[in-house]
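Rather than the whole complex, this shows some of its chains in their spots.
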């Protein structure tokens, strides 16, 4: 009778392990989808565990644009559950001294990436629980040392897949590092009496609107309401690119065609637009860490 | 002994439930793949059920083009099994009074979408079994009311994922509506003695050929055969854009280079082309509900 119970338990465990919800493996790169590079990464991950659930943020990060890689992770990660493993490969420094790391956030998600600024917003928003360097002696596709090494495939996808499927624990990734990632410096949103400062993380490219990182709450500390005229200054690398006045408007139609306005966008951040035209094109505004915004209320 | 049988049955059910074929969740949007918007939707769905099988029709529907969203669903849905849940988000009216609905077709598939015309062809081709309004008090990602609402993510992906994985039944989507979707009006393919009428649902963009919704059977009611000369009129919003004569040809080579022809395309519909040139470009023809075609046999 006892033998039966043992068997029962074994079967139960077997069944249960098969049904165990697995961590998702979510990829992001600047490789594009015109060739097989992403498919090579997924093939390696499938080789680690054919039951892995794989997804993509985007593979169309502009080439070498670490800032956008960081920003897309920030926008996407909060909608994935704890234990999700993100593999982000935008790696202009491949072959140089940058660290290959796995970050565990305070929310329990993992980010496998070169530590080159990609983790800037994730570390800020989700917090650094622990940072580990990938030990490539262990966590590297067997045979990949013999030929050309494609780190995205041989190290990042391979390590991410092993972590997501429980082949290795987080501890087995490699040695623990100081819990501090390489961060891109940029103008944080902040209020000082009389003005708010911020950055342009990304453009609303389809319409040419300017999105800032200044949220509605901070902006409202200026004591503004709909109709208030504000003065806006936009700099790039400390050079003034734009200065002008515009109303805080509820909707585009509140100003005449061709006139500028400040509005709150769909992410609840301050944005600038021109009614029926492109603010970005007309004033040659782009996005990234070097862009700085200052808004003052006109008395 | 009886205890054992109970245990057996329990284990069997457990095993079987894990192997239960699950409904696919198939996404379509006009978001593009350059940012993380689609990945946010999939993250929410994965949070509902990590074993969900997710696929995509396309995310490159031209921005706000409900007509093309409707057309791509028509072309794709018949190749997916019953119980498949489609989530289509092309939503120029987000924030306005359009209904968020789930349509169950007579073929047993589900379509989760704003009811803004996206269901035009699905309702026509597959039939409306039942239409329900999404009750956002229940079927909305927890916490998403507090901040900016992205309906594709917080309502449509969430509801689709719950429906596909059996967390909610179709009845639990929300209240039943009149079984009538918002339909885009367009010229249906029809024969009247002496002429056939129809619409241009989409262009064969790569070659500039004009595809109509007039199938071979309807066209042949004109009493045509290969070589018959027909007169073709194409209108947009009632304005005549093109009139001309061309033969009903078996192949492009049946006419000289630069000459027009009428042929039957790969979907078995009437199409217009110019041998080795672009009919669409030369005659400025586009596609959509406002385009009307009339073909007459020349006596």
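Think of it as A and B in the order they're written, each chain with its own count starting at 1.
Throughout what follows, contacts are C-beta pairs under 8 Å (C-beta built on N, C-alpha and C of every residue); 3 or more make two chains touch, one makes a residue touch a chain.
Here the structure is a predicted model, which means the values were calculated and not measured.
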| item | value |
| --- | --- |
| Oligomeric state of the whole complex, in copies, if 2 are shown | 3 |
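FYI, only the chains that are shown with their structure count from here on.
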| item | value |
| --- | --- |
| Fitting chain A to chain B on CA atoms, where both chains share a sequence, rotation angle to nearest 5 degrees | 120 |
| Centroid spacing, where centroids are CA-atom means, of chain A and chain B in whole angstrom | 32 |
| Residues on chain B engaged by chain A in the complex (per definition of touch) | 4, 7, 11, 14-15, 18, 33-36, 39-40, 42-44, 46-47, 50-51, 54, 63, 147-148, 150, 153 |
| In the complex, chain A residues that touch chain B | 4, 8, 11-12, 15-16, 18-19, 21-22, 24, 26, 33, 53, 55-60, 72-73, 75-76, 79-81, 84, 206, 266-268 |
